[in-house]
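In this view, the complex is presented without one of its protein chains, the others remaining in place.
Up next, chain A:
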C-alpha cells in the first residue's frame, strides 16, 4: 500500500532528480584550472603515478598520469592564494594565504589534509618562500622571506637579524640548514646557516655580487648564477661557517642558468649565448658539463628535469622548431621526438615536465597533454575552468526536415523530390509501427544520451541538444556539445598586429547570438585585445557555432588562428543588440556608436531607433563606478556617427558605489497587474570604504532602476558585507520578480541571528485592482511610478555564488530559481517556495491553495536535499549560471560554469508535455486492439440478430 503512495508522491513533486537520469540528462566536468607551474611527477608502485600541479584557479591538484583523471584536488578559498607548493616524499606542502602564512600538508596519494598550521605572518609582502624537508623525521623547514620555521615535533622559529636581508631558497644538507637570497639593489648574496636541530644561528654572511645578478640556482650544496654583464658563471659552495669563496668561470659566454628541479643531484642547466644548452653538475669545487644540447633551430626553449620511476635523473629541453612543431629532446633517455602541437589549436608550450620517455606539456591556452614519445596519451582542456562568456546556440533542423521548405521550387522538381523521398517510406512506416506498438522511440530522437557521441550535429526532437559556445580568459573559444559535454571544436583567438613582436592577450567582452545564413545561427564575440604596450583594440569574431569556422570568407580555414576584424581601435565601452534585429551597436570610449554590420540599412535602423533608445551602463568616475543612462543623438559638427550622451545618472546614498549591474531576463508573457516595465534592471552597490568596520560602509544596496530615466522603482539596503567588507549580494530579475541573496553578518535588530537571507520581491502595478498597462506605457507616464512591491524574506541555509532563473520557450511554465551554493551544489528552488504572496500567520484559503498552490509563510527555507540538481557532483567555484529554453515548453537547460562545468535540464512544472516514462503504451495498444477485436466479433452477431428480429416480429 505504501508503494503506490510513494510513487504518487514522486510523480507529483518531481523535486529531486532520479538516479537513473544521472549521466543521461546531465554531465559534469571536473577541472583543475590552468597550471601555474610545471607539473611534478610523483611515482608510486602501488597506486600509479601522479602529476602534482598548482593552478591559476587556486587549486592544488593531482592527476592520474595514466588517464589524466583528477585523483584529488584541494580548492583553496578565494582569499587564500597559493604562494608555493613543494613535494617531499609522500607529502605535498602548500603555502598560501595572506603573507603565505598558512601551511597545509597533504598526503600525496589521497589528497587528505594531514595537517594545517598557521605560521607567523610577515609585516611585509613575502618575496620568497621555500620548504626543505628533513629526511626520515617528517619534519620540514619553511622559509618565508626572513623567517625560518621548523614544523614537526620540535618547533622553532629563526628570524633574520637584519630584516632587510631577504632569502628565497632553503637548502638542507646534513651539516646545516642554509638560507640563500640575492638582492639586486645592494648587489649582494645573503647567506645564513642554521643548526637544523635547535634552530640556533651558526653564521650570517653577505657576499658581494655583480649588480646584474638577479637569480641563482641551487645545485647540491652549491649556488650558481650568471653575471649577465660579463657572461661568466659564478658559484659558491656552502659550508656551515659560510667561508666559501665566490669563484667564476669565464671560459664560456653564458646567458642564463635554469633550475630543473634536480637540486639533490647537483644538476642544473646552463644556456650559452650561442644557443647551446648544457646540463651542468656542480661538483663542489667546480662545474662539469654532463651533456650538451646543440643549438636549437627555433625560439622558446624550455627545460625540465625529473626522476623516472627507477630514480634516474633526466633533463629535457623542448623548443619550437622552424616548422612550427614542438620538439622535445631528453638527455639520458636518448629520446629526440617531435610532437605535433598546433599553435592554432593549443597555443604554445608554457611548461614542460618529464618522466623518462613521457613528457607533459601545458600550453598557453590551458591545455595539459601527456605524450608518450610522439603519441598523445591524454589531454585536458583546462582553459574551460576560466570561461568568461558562454552562450547556448540552437542547432539547425536535420537536413531531411529542413529540405522540405524550399522556396521557388517548380512543380516538376517537387514531384521528383517527393518521389525520391518516397523510397524511405517503408523504413519510416516500419519505424512508426514499431514505435507505436512497442512504445520505445528511436533513441536519438527523444532522449539524448550523454554517452552518445556518434550522432551528427542536428537538432533532436525536443531541442535538448544545442551547442554551447564558451570563450575563456585565455583567448580561446570552445564549442561544446550539450548532450555529452564533448569539445566539438577549439579556436584560439589571434593577436592581430600585436602578434609580431609585441605580444598581448585577448579577453572576451561580450557574446551575442545572431541569425546567420539560412536558418543557422552565428556567434558574434567581441573581445578586447590588449597588447603588451598597453594599446587596446576591440576585435570582433563571427563564428559558425557548429564548426568554429569564421563566417568571414577570408579566414574560413580552421587550421589558423582566428584573427577576426578590428572594429574599434580603442577599448569598447559597451555593445548592445538592437531589439528584433541582428544589428549590434558598439560604443567606443568616446561614446561614438558604430553599428555592426556597418551597412547603410543598419545605419538607417539606428537612425530610426535613436530617439527611443536608452542605454544604461556603468562608467568609471573618480569616486568609483556609477550607472549612467545614455541617449543617442547625432551632431554633424562633432562626428558623423551617433553619440551616446549622458541623459541621467543614478543617485546613490552617500558612500555607495556601484558594484554590479544585473541585466533583466526577458519574459515573453505580458500579463495584467504585473508591473512589467521592460526597462527595469538591477544595480547592486557597496560602500566605498571597503575594509573598514563601520556600519555605513558595510551596507549594500539593491536598486531596481528604470533604464530610460534612472528612477528607482524598488530599493533595499542590506547588511550584505562578507568578512572582507565586500558586498556579497546576488540578484536576479525576471519580468516583475526580483530575488536577491545576502549575508546578514550581525542581526540588524535584537533577536536576529546571523545567516544568509533570500528575499523575493514582486512588483505590481498601482494599488489593489488597479491596472496601468505598464508594459507598453511610456517611461515618463505618471502611472509608471505607481508600483506596489510585495516582498518576503527567508533564512537560507547556504551562501551562494551565482543565481539565475530558468527560461522556457514561451515563458508559460513557472520559473524556478537556480543557485550555486558555496558547498559546491547547484540547487533549484521552486517558485512556490518563493512566492511573495505566501500568507503569514494564517492558513491559505482553499482557493489560494487550489489555484496558486500557496503554502503558509515560514521564515526558514528548509535545506531540502531534493532541491539539488547536481546529484553528488562537486561543482566548485561556480561563477555564473546560464539557462536556455529547449523546444519543449516544460524544459530548460541549465549550464553552470566556474572551476567545474555542469549541465543539466530542469522541468520546473514537471514534464507536462511529454508522456511519463512509466506510461504503459503496451497496455494501451492491447486495450485498443482487444476492443477492435471485440467489435469485429460482435458486429456480425448483432447484425444477424437484428435481421432475425425483423423476420419474426
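By our rule, a contact is a pair of C-beta atoms (placed from the backbone, for glycine too) under 8 Å apart; a residue touches a chain by one contact, two chains touch by 3 or more; residues count from 1.
The rule we apply is simple: contacts and distances are computed from a predicted model.
J.: Which of the following names does UniProt give to the chain that is not shown: "Dynactin subunit 5", "Tetratricopeptide repeat protein 15", "ER membrane protein complex subunit 4" or "SAC3/GANP/THP3 conserved domain-containing protein"?
T.: Going by UniProt, the chain not displayed is called "ER membrane protein complex subunit 4".
J.: Looking at A:30, A:342 or A:679, which makes contact with the chain not pictured?
T.: Residue touching the chain left out of view: A:679.
J.: Identify the residue among A:190, A:614, A:659 or A:757 that touches the chain left out of the display.
T.: Hidden-chain contact among the options goes to A:614.
J.: Touching the left-out chain: which of A:777, A:887 or A:914?
T.: Hidden-chain contact among the options goes to A:777.
J.: For the chain left off this view, which of A:161, A:294 or A:579 is in contact with it?
T.: From the options A:161, A:294 or A:579, the contact with the absent chain belongs to A:579.
J.: Could you list which residues of chain A touch the chain missing from the display?
T.: Listed in rising order, the touching residues are 576-579, 585, 609, 612-616, 629, 661, 663-664, 670-673, 677-679, 681, 706-708, 771, 773, 775-780.
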